[in-house]
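Everything on this sheet refers to the single structure shown next.
Every protein chain except one is present and positioned as in the full complex.
Then we have subunit A:
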Amino acid sequence: MCVCVCVCVCVCVCVSAGVQADVRDALLHPLLRQQDVSSGHVSFTSPVNMSSCQSVCVAFLMSVHLSSCLWSLAVLRKEGFLSFQTSKYRLHYYETPSGLKFVLNTDLSVTNARDTLQHIYSNLYVELIVKNPVCASTQTLESELFSSRLDAFIRALPYYSPRAA
């Protein structure tokens, strides 16, 4: 199964465009019933095949929805929302204290990608984007160095394998 990475800087994620209302409702309604509150993982039963753009939008909606209605519960657990899975894929989410959101889509066999996302943030993003004065934080990331290092890092992950053609 392939791994695709989307890095969302919180100011430039399109929320409503591209998300079909029925898909969104199907995913949001079972939210409160099927979450596993103690470990921060959420699972859904409806088999949904979505494009990566839609899944990013849904993830953003999810994070907004969760942060608003699970605030009191999130205070009790130290981890917060970690990931959700559907029957086809799993989406991992990492938010930094500065408000940057990192999203990673993997297949179902990957349980915890938090360390991966944290490594991407501290060793790749901070080193190559924050310290790069030419990359403005409000625009899309154009640094080739960042793309190539990120690509090499993902390929070196133990759970990465090229998609079978």
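The rule we apply is simple: a contact is a pair of C-beta atoms (placed from the backbone, for glycine too) under 8 Å apart; a residue touches a chain by one contact, two chains touch by 3 or more; residues count from 1.
Operating definition for what follows: contacts and distances are computed from a predicted model.
Set against the options "Oncostatin-M-specific receptor subunit beta", "Trafficking protein particle complex subunit 6B", "Septin" or "Vacuolar protein sorting-associated protein 51 homolog", the UniProt name belonging to the omitted chain is "Trafficking protein particle complex subunit 6B".
Where subunit A meets the missing chain, the touching residues are 127-128, 131-134, 143-145, 148.
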